[in-house]
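A single protein chain has been omitted from the complex, and every remaining protein chain is retained in its original position.
Residue numbering begins at 1 within each chain, and the chains themselves are lettered A and B in the order written.
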Amino acid sequence: MKAHQKALLLLNSLECLDARFWHFFRTRDLEPSQVWEDPSILGSLGISDNAMSHLRDAIQCDWAEREIDRSLSSGITIVTIEDDDYPSPLKKVPYAPLVMYVKGQLPGSCDLIGIVGTRRCSEYARRATMDLARTIAEKTGISVVSGGALGVDTAAHRGALEGGGKTIAVLGTGVDVPYPGKNLGLFRDIAEKGALVSEYPLETRPRPWNFPRRNRIIAGLVGRLIVSEAPLKSGAVITARYSLDLGREIWAIPGRIGESLCEGSNRLIFDGAIPLISLSEFVSILAGKDQLELFGSSSFEGTDLPGMELDEKEQEVLELLRLSGERTVDNISLEGKMSAAEVLTSLGNLTARGLVYPSGPGRWASRVI
Amino acid sequence: MSLVGGITLKGINAYKVEVEVEVTGGLFSISIVGLPDAAVKEAKERVRASLRSLGIRVRGRVAVNLAPADVPKEGALLDLPIAVGLAEKLGSLLLREEALFLGELALDGRVRGVRGAVPAALLARELKVPLFVSSENVPEVALVEGVEAYAVNDLQELIAHLRGEGVLNRVTRMDPSELEVTAEPDFSDIKGQGAAKRALEIAAAGHHNVLLIGSPGSGKTMLARALRGVLPPLSDEELTEVMLVRSTVGLSFENSRNRPFRSVHHTSSAVAVCGGGTSLRPGEITLAHRGVLFLDEFTEFRRDLLESLRQPVEDGNIVVSRSTGSVSYPSRVLLVAACNPCPCGWKGDPLEPCRCSPTEVERYQKKMSGPILDRIDLYVSVPRLSSRELLGLEGQQGEKSSQIRKRVCNARKIQQERWSPWGYSCNAELPEKLLRKEISLKSDVRTFLQGIASSLRLSGRGLSRVMRVARTIADLEGCDNVAVPHVSEALAYRETGFLS
Partner (left out) sequence: MTEHLELGNWGERIAANFLSEKKWKILEKNLRLKRGEIDIVAMDGKELVVVEVRTRTLGRILPPEATVGPQKLRKLVRSGEEYVMKNNWQGPWRIDLVAITINNDNSWDIEHITDISVGEFRS
């Protein structure tokens, strides 16, 4: 164990210090070993008594050694700010975490895209996020970063995995604590195809104040941040503000006006975020290629069903749905001059092909392209 | 042997009770023996007062024996036979032939209607004896063919009749062919909701149970109520069954062939829903027999209550066992459940924001996969139409319930003919194995099914549910074979969707 690793682990366990402190420490020409050999020196650097006693306890019981052993035995790597494999974009961030626990494999490339949004997202946002992440993964191979929470985060991770790409979940708990529990399976997949990342020591339980700190890491990690759907007061908007401060590129998926769920994301567009109005355009910008080249000549056609072409009515229903967002069966049958049964037949078939989805009670929408 | 007969109810069946009266000297008293309940014991006050109103004075010690002694007797059903038996004993009249009497006495001698008139009429027909009932019960008794029944207004009239003086009106049978179905509310009264109407038409045609999901105010309850207007009218046989049940609990006769519609509140007890209690009364599920049982706020129902509904919904009858005996009630119902998409009710609503946390929604939706939901073939989500959308539908005249009913009846007839060799009458009743074997698919459907089964990750059960519904859709169109469009439409009524 290197001295700086032990020192950083100990300092990180206080959960209040970041890269700024380390730089300060280093500029004082202090040796990392002094952290545990002579902790009193830290007191003079402005660490509170409370934290000092915590630190002394940790030193006393060889907490750092045991933490490393535990990490090793459960396949978790500890990356410190001094290490070469510490993500380079973060290194330039003043409040970068001292230590990162990584379960899985951090992608080699540092070109990362963050996708964040509310946990209680609309069905539309869920689908849009999922398609977005999938397309990014499929067409560009860029890894998607999100927070591992329910709603938009889950959709982003899932979409990236479905598209065969890598994804990073930045957690607000210890990397060995699956939270929310519902995402246990998702976390397992992420650890296999990407990485679970956290600055918190192992076995850290979910605490409300962990999550805003986690947002700063997401903001620092990614080059581009996409806000999918977020109300005004939300972690996603906070993340976007951090990213803005760091000079990252912010994108937002436009939502309907007057809906509190997307007020935050819409406000970001007003404030200068780039509205994400077409998946293909966005992806082609990412790839720096002509969009037609990327997507081929035909648009997304969903799941192929053997020997079945869309018939006239199905085409028409699909067109109507693509024309404007959510519709009820009544709308479609009125506009397409079809009976409810005919509309439902078309919708059933289109759902099976993955071209449309039910977006709310009695409402249908077409898949985002 | 006494010629005076009354009845008591066990389940929905009437059993004859012989009323024997003995009068001896002594201070006046009436004692009733033979497992009477409190209401029967109170009969003595009513009997004495009403006899007195006719000028018949009861004196001495009166013993009333209700035979058979081991059957519990309940309610005010036995007032009239006790009064007749007593009047006969006191020499006010002489019975020449055995007869059944049914009615509650008012203190002034009027005869009130009671529950159980239809079972009593069936019993009288079986025993080939005349039946005397309150005129209030005439409409229901009139439905029973081949019973000699007389309408009684008051005790005086009855005693005069039995003396051979006045002649009571014999109840004339009502021809049920005159009865109609009224649709209230009519499907054409409901604006929009084409998808839900279509789903209910399919539900009616194949007797499929339905779950309606929608925000408050989307019209779930109205749709459920309208369902019975598109169901085929009750057949004569079914009409008698429905009347029998209604009569057993004392509900008045509804002058139509409308199927019953019963709504159960989620706070109801298991006894209220499934039947039972000390007097072994039929529950709501039996009152909804041959009709619609509506469970509003479905997710609020206690799990054990839903669990106890499962068996009767599957079997079409329910056996209730209590210390006082066990009885079987019919319970062939079309189940219509309704619930909100999430605890606050606004998930997915375009106007109202949903206030539920993801965990709350998840917990809520878990309830939607609880017991008896595997008995539900159709999942219909009902949009709450905004005023703009409603205005757009202005002037759109929907189909009348009677038109839809015609299609439903045809589809039922086709199913009846197809499944009668196996003893089933509609698609929903069919066991899975038989369905898969006999569904007769068009050749291209099989490849289509294989495609969707993998793309939609359908379980075996989910697939046969889709097939069952597709079969009914084909029947509605009068197609012998199930084709791809039928299956496509059936896919639109699956439980997944925006809930996944």
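By definition in this document, contacts are C-beta pairs under 8 Å (C-beta built on N, C-alpha and C of every residue); 3 or more make two chains touch, one makes a residue touch a chain.
Here the structure is a predicted model, which is why all the values come from computation and not from measurement.
Interchain touches from the omitted chain, evaluated on the whole complex, reach B. Here the missing chain is touched by one residue of B:G25, B:G91, B:G395 or B:G423, and it is B:G25. Interface note for the absent chain: among B:R48, B:K89 or B:R471, the touching residue is B:R48. Although one chain is not shown, part of chain B still touches it, namely residues 25-31, 44, 48, 59-61.
Quick note on the criterion: only the chains that are shown with their structure count from here on.
With centres set at the average Cα position, the gap from chain A to chain B is 55 Å. Those residues of chain A whose C-beta lies close enough to touch chain B in the complex are 119-120, 122-123, 150-151, 180, 182, 256, 259-261, 303, 305-308, 326, 328-331, 333-334, 339-341, 343-349, 351-354, 357-363.
Across the complex, chain A is touched by residues 192-198, 213-215, 218, 341, 347-350, 353-354, 356-359, 361-362, 381-385, 389, 392-393, 396, 444, 447-448, 450-452, 455-456, 473, 484-493, 497-498 of chain B.
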